[in-house]
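Part of the complex only, each chain left as placed.
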Amino acid sequence: MTITLKKDALVSRYKEVRLFTEQIVQPLEVEDYIIQANADSSPPKWHIAHTTWFFERFILKEFKKDYQELNPQFDYLFNSYYETIGPFHPRHHRGVLARPSVEEVYTYRKYVDENMVQLMENSNESEIDEIKSLLEIGLQHEQQHQELLITDIKYNFSQNPLFPVYAPLKTSNNDQIPILFKEFQGGLLEIGHSGDDFSFDNERPRHKVWLEPFILANRPVTNREFLLFMEDGGYKKPEFWLSDGWAAVKKFGWQSPLYWRKENEEWMQFTLSGEKLLHLDEPVCHVSFYEADAYARWAGKRLPTEAEWEVAAEGLIPQGNFVENQYFHPLSSLEEQKSLFKMFGDVWEWTSSAYSPYPRSKPLEGALGEYNAKFMCNQMVLRGGSCATPSTHIRATYRNFFQPEKRWQFTGIRLAGNV
Amino acid sequence: MTITLKKDALVSRYKEVRLFTEQIVQPLEVEDYIIQANADSSPPKWHIAHTTWFFERFILKEFKKDYQELNPQFDYLFNSYYETIGPFHPRHHRGVLARPSVEEVYTYRKYVDENMVQLMENSNESEIDEIKSLLEIGLQHEQQHQELLITDIKYNFSQNPLFPVYAPLKTSNNDQIPILFKEFQGGLLEIGHSGDDFSFDNERPRHKVWLEPFILANRPVTNREFLLFMEDGGYKKPEFWLSDGWAAVKKFGWQSPLYWRKENEEWMQFTLSGEKLLHLDEPVCHVSFYEADAYARWAGKRLPTEAEWEVAAEGLIPQGNFVENQYFHPLSSLEEQKSLFKMFGDVWEWTSSAYSPYPRSKPLEGALGEYNAKFMCNQMVLRGGSCATPSTHIRATYRNFFQPEKRWQFTGIRLAGNV
Amino acid sequence: MTITLKKDALVSRYKEVRLFTEQIVQPLEVEDYIIQANADSSPPKWHIAHTTWFFERFILKEFKKDYQELNPQFDYLFNSYYETIGPFHPRHHRGVLARPSVEEVYTYRKYVDENMVQLMENSNESEIDEIKSLLEIGLQHEQQHQELLITDIKYNFSQNPLFPVYAPLKTSNNDQIPILFKEFQGGLLEIGHSGDDFSFDNERPRHKVWLEPFILANRPVTNREFLLFMEDGGYKKPEFWLSDGWAAVKKFGWQSPLYWRKENEEWMQFTLSGEKLLHLDEPVCHVSFYEADAYARWAGKRLPTEAEWEVAAEGLIPQGNFVENQYFHPLSSLEEQKSLFKMFGDVWEWTSSAYSPYPRSKPLEGALGEYNAKFMCNQMVLRGGSCATPSTHIRATYRNFFQPEKRWQFTGIRLAGNV
C-alpha cells in the first residue's frame, strides 16, 4: 500500500468511526445530552467530548507540532480516570456540567477532527507508523463509548416517568430453539490474541491453558427460562446465591432483571423504543453476574470460564445482532441452523472468570497502561459483545469486564457444565 | 373598582409576575435548565414548570369547567411536596429529567397562562372573589421561586469549573459606615400580620409578645468584619459554636462562607457575574445560621429574635437592593443617612428564632396547608429579603425559614444584644 | 448552720447521690456494663466513670491541692463533650472499650469519692462556698445520668433477643379517668427559675411571657387513645405529620411507639421487667416529638408550649411516679382526685417549644457553659420528669431537651389547645 493509500485509509476509517458516534446521538434533544441518572453512566455530552479529548491528549498534544488546545480546562473536564495525567472532574459530578454547551462540544469535536486529519495528512511514513496504533486505540476506545452511549441513554430514559423513545420499535418474532449442550474436549489449549490485528493489551499474549472437558449451551438463556427461575422463588432463596449476590438482592431489592416491571400480572420491559410486553423468546438481558450465577446454580449448571468461552468461539465468524442493526435490543431471531447461536452480539455473556492479567501480559506504557490493567480486581469477564456493540469492535479474544452487581449493560447468560 | 377593572388588574398582575420569571431565566442556555447540582436546589426547568403546575392544580383544576390537563403526568413530575395531593417525583431526582424538554415546558406554561387568563376574564364577580386569594398565593409562590431560580442558578454555575456568567458585573464601591447599635425599649408589643393585604398563613395572626429592652446593629456584618473572626480562628475554636454547628464545621470542612476561595493569599468570591476579588465592605453573605450564631458569640453579641427584628423593622419602607436592581449580589452602597440600613434587601438576616407557629395561627385548609406549616421544626427564621428577592414580595412581617446549615441562599448577619 | 453541719450535710448528700447510682446498676452483670446498642445511649460503665470524671475534672483538679489523677488517660476517655477541655473519645465508640474493667472503674470511683470527701472535710467556710455550687451541679449531673442509665439499660436489653430482665415486674391496674381540659387565662406572666435553690443556667432568669388563654389536658394520652390514632392510619397519613416527621416515619419504618411489638394480634411492650402485654390505661410512652405532634394534630389539639406547661405546673408539688418507686415504667395508677394528674413523673411531656435561650440568660463561665447552652438548636423542650427521674431532681422550671426523633427516653404526650 502506498503511503497515500495508507493515509487515505486511516483518515477514512477515522471519519467513519467518529461519524457513527454522532449518528448514535442524533435522536437526542439538547436536554438529553446533560443527564447522568446514576454514577455508572455518563451524560451523552460527556461521551462526545471525552472521546474527542482522548485523541487530543494522546495524539495531538504528543505529535502535532504547535498544537493549541481549544480550551485548556477541557483536559480537566474530560479526562475520565487517567490519574497519571493529572486531576480530573469527579465521575459522579459529570451531570452537573451544563457548560460547555452541546454546541461548544461539537465545536471542540470539529476542531480536534480537523487537527487529526491534518496531522494524518501531513505525516510522513515513519510518523504515520508512530501514531497508527494510538489512533487505533482511540478508535476502539470511541467504539466502546458508542456502546456506553446506548446503555447510558437507555438508563437515563428509563429513569424518566415519561419514558422517552430513542428509536422506533423493530422486532423479530421467532420461537426459541430448544436448549442443547455442545461438548468440548478440553486439553492443553491456547487462548489470547496473537498476530498484528488490533487487540487490547489485556488480550495478550496468547498463552496455554489446560481445560477439562466441558459442555456449553447452544444459545443464551431466554426470558421464558429465567421466569421459571423467578417462579421457583429464585430471588427469595439464598441457597442459589453467592454471599455477595444475596447481599445485593437484599440491598437493591432485586426481584427481576433491570427494566422489568409487572403491570396487571403481565411483565413489561423498558427498551430504547419504550416499554413493551416482555418477549419470552428473547435472551434474558440486564442481569448482573450474581443473577447469572444464581440462575446457573438453580439450573444445575454453571457459567463458563472465559477460557472455555474463547475456545468455543474460536474460529466462529463474529456475526450477530450488533448496534448497526438498530434493534438496540437482543432478539429472538435465530439465523441459520448451527451448533452455537448468538456467541456474538445480542447480549454480553457473563463468565465465571474474575478479570485478571494473562500470564506475562504487559500493560501499555505510560498513561494508557491505566486503560485496562488497573481494573483487574473485583470485576468479572464478559464475552461476545451485545446488540449495542459495533460489529467491527468485537472478536473471540475480546475481554469486557464489569463489577458483578452491574446491570445496565446488555448482559445475559450462557450456561456451561462439566462432562 | 368595577368588575372589569378588577379583572384587568388581576390579569395584568398575573402576566407581569409570570413574565418576570421568564426574564430571570432569559440568559440561560437550554443546557442550564436541566442541572440540579445539589439536593437543595432544583433545575431551572423544574421551577418554570412547578410554578405553572401550582396554578393548574390549585386553580384551573378546581375552578375552570372542563379544564383538560396538557399532560396528566405533569401532576406527578411537578408537584413539589404536597403529600395530600398524591405521590410525586423525588426531589433529589429532579435533575435526571431531560424531558419534558425546555420547549415543551414553555408550551405547558403558555397553555396554563392562556387558561388562567380565560378563567379570569370569564369569571363573574363572585367567582373572581373566590379565586382571588388563591391567585395571589400562586403569584407570591412564583416570586419565591424567582428568588430560588437566582440562588439555584448561582449554585449550579459555581459547581462548574468553567464558572459560567449569568449577568454582567455591576458594582458599587462605597466604604462601610461604622457599626452602631440602636436601642429599643421592648415591653408588651405586637408582631404578625393584620389587615387585608396579602400575607402567608404563617405571619398571622397579629399577637402580643413581651420584649426586654434590646439593641440592634445599624447594618449587617461586613466581609471585613467576618474576616477578623476567621483570622481569630473562628472556624477552629469550638467555644464559639453550637454543638450541631461545630459538627457541621467538621462534617462539611467549612473554613469560610460559601463561594469564597483563597488564591495566592487573596480571597476570591464566586458571584453570578463570575469570580471576583472579595469586596471587604459588602455584607457577608452565604453563611449558615451556625456561622451567623458563632460570629455573634465571638463578637460578644447575639442574633436578634424574630420579634425583635420585626419590631425594629415596623414602619420602615421595604426599600433596598432587590432582584430588580440586577446586582444579584449584596452591595456595599448605603443610601441616605438613617438609623437602620439594609433591613430589607441585600441579605436575609438569620434570627435566633426557631420557626414555629404563632399563637392561635391556622394553616390554610386542604393541601395548601402544607405550604408553610409542615416545616415548623428544625428550621430557623430569616427576615428582610435579599438581593434575589422581588421587591413586591417582602414586608416587615415576612417569615422566611431554612435549616440552620444551609448556605446557598443570600443569607447574612445582623447583630443584636441586651441593654 | 455551723460550718461543720454544713460540711456534714454536703458530704452526706454527696454520698447519698453517688450511692444511688451504684444501686441502679446493682442488677447488672459485668457484661451488661460494656454494651452501647446505639449511638444515643452509652455503656453503663461509661456512665459510672463519666460522672466520676465530672467531679475530678471540675472540682478536684481545680480545688484540691496536689491532687493526682488515678489515670491521666481517663480525662480523654470519660470527657463526654466538653470541647474546651480537650479532645475526647468519640461518643459512638464508647462501646469498644473493654478496659478499664468494671472493677477498675469502681476503683476510680472510690478514689475520687475519697478525695472528694477529704476535700469537703478539709475546706474552710470560704472554700466550701466556692465549691458548693459546682458540687451541686455535679450531683444534678449525676442524677441526669441515673436516668440515662435506666433508659440506656432498657435500650440495650431490648436489642438482645434473650430479653434480659432488669427488675421484677410491679404493676398498677387502675382504669383511666376521662380526659378533661383545664382552662388557663393567660396574660402577662412569668416563667423561669428565681431564688437560691439549685437550677440549671438554662432555667434562668425568670422573665415575662405573654400567653393567650389556653387549655391543658388533665392527664397524659394513654395507650388506648394512641391505638385509636394508629387504627385510623396515623402512621400512614402524611397529613398529620410535620415534613421532617413524615420523613422519619419512612426512614425508620415507624409503625408504633418504640418497644411495641405485635404478636398474634396482640400488642406487646418491652419493659425493664421483660416483655408484657400492652396495658391500655398506661400513658403512651417512648414516642418521638414527631409522633406526639402528629397525634395532637390528629386529635384536633396541639402540644403545649413550654411556657404554658410551666404556668400550669407552677405551685404543684412535684410528686409522682419517679425512679425511687422502682416501677421503671409509667403507671395507670392515679392518685387522689385533682385537676391535673401526672404533671411530674411517669413520662416526660413533649412541648411545642424549640429549645432556645431565655431572654438575658447567661451560660455558666468556662467549660461548664457547654453543659446546656450549646445544644440550643434542633432540639425540643420536654417537661415534668419521668418514671426514670430521681424525685429530687425535678421542678416546674426544669427544661429537658432532645432531638425530635428520639424515642428511647420515657417520653409521652399531654394535649393542649386554644380557648
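A, B and C label the chains in the order they appear, each numbered from 1.
Here is the rule we go by: contacts are C-beta pairs under 8 Å (C-beta built on N, C-alpha and C of every residue); 3 or more make two chains touch, one makes a residue touch a chain.
Model, not experiment: these values are computed from the prediction.
Displayed in place are 3 chains, all sharing one sequence; the entire complex defined by the structure file totals 4 copies.
By definition in this document, only the chains that are shown with their structure count from here on.
The chains that touch both chain A and chain B are none; no such chain exists.
When chain centres are defined as mean Cα coordinates, A lies farthest from chain C. Measuring from the averaged C-alpha position of chain A to that of chain B gives a distance of 47 Å. Put simply, the C-alpha centre of chain A and that of chain C have 59 angstrom between them. The distance from the centre of chain B to the centre of chain C, with each centre set as the mean of the Cα atoms, comes to 38 Å.
Under the contact definition stated at the top, not a single residue of chain B touches 2 or more other chains.
Of all the residues in chain A, the ones that touch chain B in their complex are 29-37, 45, 73, 76-77, 89, 93, 95-102, 156, 159-162, 164. Looking at the complex, you find that chain C touches chain B at residues 81, 83-84, 188, 207-212, 238-239, 241-246, 289-290, 293, 352-354, 356-357, 359-360, 370, 374-378, 380, 404, 418.
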